[in-house]
Each structure stands twice: as structure tokens, then as C-alpha cells.
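All protein chains but one are shown in place.
Order of writing sets the chain letters: A and B. Residues in each chain are counted from 1.
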Amino acid sequence: MEPILYKVFGAVVTIILAFVVGMTYMGLSRKITARVQNRVGPPVYQNFLDALKLISKKTAIHHGIMQMMGPAFFMVTSIGSLMFIPVLNDGRFFSNLNFEGDLVFLLYLMVFGPLGMALGAGQTGNPNSAIGVTRGLSQMVGFEIPWVMALVALMIQYDTTSIVGLMEAQSASGTWLVFSSPFAFIAAVLAMLGMFRYSPFDIVGAPTELASGPVAENGGKYLFTMMSSNSIFAFVKLTLYVDLFLGGADNLIELLIKTFAIYLIPMLYGLVSPRYRTEQAVRYFWGWPLFFGFLAIMYAVVF
Amino acid sequence: MMNDKNSQKIVDIIQNYARLHSLFVLAYGTGCGAIEIPPTMTSRYDAERFGIRGAATPRQADVLLITGYLTTKTLKRVIRVYEQMQDPKYVIGFGSCTINGGMYWDSYNTIKVLDKYLPVDVYINGCMPRPEAVIAGFVKLQSLIREGKAEGAKLYKDNLEQYRENQKKVIPNWVMPEYNW
Partner (left out) sequence: MEEIKSKIIERIKANFSDAKNKSYPGDRIDFSVNKETIPSILFYLKDEMGFKHLSHITCVDWLEENEFEVIFIIWSPLEKLKVFVRTRLDRDNPVMDNIDVIWRQAHTYEREMREMFGIQFNGLEAPQDFLLEDWEGMPPMRRDFDTEGYAAETFFERPGREDAKDVREILTERSGEIVPDFAKKYSR
């Protein structure tokens, strides 16, 4: 087969895989939440039904061109960052667009999705959306710093800025990065709590006080786009964590087990936590996560 | 080439299946009925197993659940909320006050028959209806959607002038955007 066709086919399969896995994880999280609250809960495929219903809505009102651009921006960012993540270890089929230095590029790209959402929310003119956007951006200022510090520690320690390079370093040394640089892992996991926006950090979409925040004016197809890009983005983040800290995955089953294990951390932490206020969330991220980030950098420099 | 009518029928069946199993509810809780919604949604009665879920804004919602009496002042807001919702949309009238006025049948500012002002798909009787009755109402709405009979939005669009006349009768100061979808 032509190599370019092979690559395009691989990219399409990756997108479909990310969509299905992300949506199933969202459904599983609803089911697990329900079981924790002693309920029966919706079926696991509930999110697919929601998505199908949302695209089969007959009308979709928009307030201007930027509101259409916002969800599209988010979708493009999710798929774009998916393209730079090596999904499996051997890297033939799912390697997509890796290059030297893609970790730095990914750090930059992952901020774009929320920015697109902010642009779209600004057009709607809903005050709740505006408040949600400001909250989201200040929360991002909080968790980006420990997250970047953890990644910088990894880059210093292994002298590479490529995700594939880090994965090769793990397979060469035989230990996962969880064990060889534990402080970076702790800082990154604490930052992940904010990235997934589960309960103590769900200040952006807070449905009871902000009426779901930035997506308040989006229904139908817009909400479907937001929802599917959210699930693809969740898959991106989970796979990135598995690649960086858990030594990647050799086949899809291993990938699913590892990503779900990572996914359980923010979800179960969210189930037992009430919501923070914005300044509390920022203070949280600038406390222990930042400390572990510093520790990780010192560990990387000294050893 | 497939027959257009038959293919449309298949699409309808699939879409209706998705619609009836994923109802996003916007509860308009002005009356006393709002207190019956939390038990319906939480552990004891767990409406989420039917795919019923709360929506935060009218744009995302499919079902407008009107809980209890509506004064002329709140009727204006309810009409506004209903018109912001995206098609297909359904209305559930909840409690006797929406059916015939209930205990407010002689009040000077409470409307008595809701379906003169908004197209109601399902009424839930009772004062107050228990969560079991609420879930029964939702199941009734689901069966109506499955049969393709929940056509409230179409009814509203077709008889818009008559509904407007009724609404303007109780709301003298009418400042509302045009309804055009």
C-alpha cells in the first residue's frame, strides 16, 4: 500500500478509536457515579444515544459566525493533538505525525481548545458563558504550571523532547517513568485533576450556578461537537499519560486497561469532593502540585 | 434506489429511539412541584436510568417540565423559555394547577388551562404528583415519541396566531422576540 494512504487510513482509524473509547469512558463514568450513589444509572452506551439525539435535533440557533467557530476550533484542536500522540508502542500503524520536539508543540496545542471555546462563548453574549470562560482561564493558569514543570523535568532527565524518545527510554531502561521519576508523575497527576474538570475543579461548567458555563447557549449540533471533541480530548490526555509514565501500551487491550486506570483517578476523586471556588482551585494547584513540580526538576537536575 | 418514504421511516425510527432514550429536562420550578424533582433524579427513584437528565439551559433541553401553578408574570418567562428551546421539544404539565387551576381556580393572577398558552404533550395529575407519577409521565412521553405522536412543537408552529392571541390576552405588555423556527 502507498505509505501516504496507509498514514491517512491510520489517522482515520485513530480518530474513530478515540471517539468510541472517549464516549464509552464518559458513559462508564456516569455509570460508576450512579453506582457510587447507590443508583442503577444509565446504560454504558447512553452517551452515544445522547450524541445521536443531539445531531438529530431539527433546529440549531446561532448568534454569529464565532459561535460556529468555537466548537469547530475545539474539535480541530482535539483531533490535531490526537495526531501527535503515539497510540501504541511499536508505532507502525498508530504513530501518525510524530517528530522531534513534539512534546513542546503538544503543550502549546493543548491550550488551544479552551481558547476556541472561549471565543465561541464570547459571541453568544450570555453572561454565564463569560463568567465560565474567565473561570476556566484562571483555572488553566493554575494547573498548567505544575503540568509544564513535570514535563520539563522529564525532558531534562532523559534529554529528549519527543514522546517517542521518552517511550524508547522507558523500554531501554526497563522501568516505567512512574518509578524512575516519581515526583514528576505526582505533579502531573495532580495537574490532571484540574485538566479533566471533575468535581472539585468543575468550576467552569458548574451547572447549578453557571448554567453549564461556556456551553450555555449551545444546543443541538454545537453541543454534539463539544461533547465529541471533549471525549476525543480525554482520550488524548489519557494516552499521553500512559505513553509518558506507564511505558506505553503494546496492544489495544493493554492501552484500555492503563488509560482506564488513569481515568479512575480524577473520576473517583471527584465523586467524594464538593466544588472549589476559583481562587481555592488556583491556590490548590499552586500548593502541593507546584512543590512536587519543583522537586521533580531538582531530582532531574541532580540525578 | 431505495424508496424515499421508506428510508425516511427508518431514519425516523432510529432518531426517535435516540430521542426517547435521551431526554434532557429543563425543570421550570416556580410552583411547589419543584420539590418533587430532586427525589425523582436522585438515588431513590433514579430517573437517569431512563436517560432522563437535567439540562441547565433551554438551548440544551428537550423537555420543559412546568411544575405547578403559573402566574401571569411567570407565564411570560415560560413562553420565552419555550421559544428558546430547539426543535423537537416537548412540554410536560405537572400537577393539577397546570390542568385546571387546582386550588388556585379563582385566583386573580394564576392561569388555569396551560394548553391554551403552550402545547402540552403530557399532563401529570396530582397535587403534588409523587416521583412514581413523574416517572410514569416520562414513560408516557417516551411511548408518544416512539409512536411519533409528540408533535407539540409542530402544533405550536401551525397555530401560532391563536396561541399568541391567548397569550396576549393575559400579558398586556408584550415585548418578546419573534418566533421564527
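Assume a contact is a pair of C-beta atoms (placed from the backbone, for glycine too) under 8 Å apart; a residue touches a chain by one contact, two chains touch by 3 or more.
Predicted, not measured: the structure shown is a model, and the values here were computed from it.
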Where the missing chain makes contact, among the chains that are shown: B
Touch with the missing chain holds, among B:Ala34, B:Leu144 or B:Val170, for B:Val170
Interface residues of chain B toward the undisplayed chain are 72-73, 76, 99-101, 105-113, 116, 166, 169-173
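By our rule, only the chains that are shown with their structure count from here on.
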Can you work out the whole-Å distance between the CA centroids of chain A and chain B? 36
Taking the complex as given, what residues does chain A use to touch chain B? 30, 34, 37-43, 46, 49-50, 52-53, 56-61, 207-208, 210-212, 215-220, 223
Within their complex, chain B touches chain A through residues 14-15, 17-19, 21-22, 42-43, 46, 48-49, 51, 53-54, 56-57, 59-62, 84-88, 181
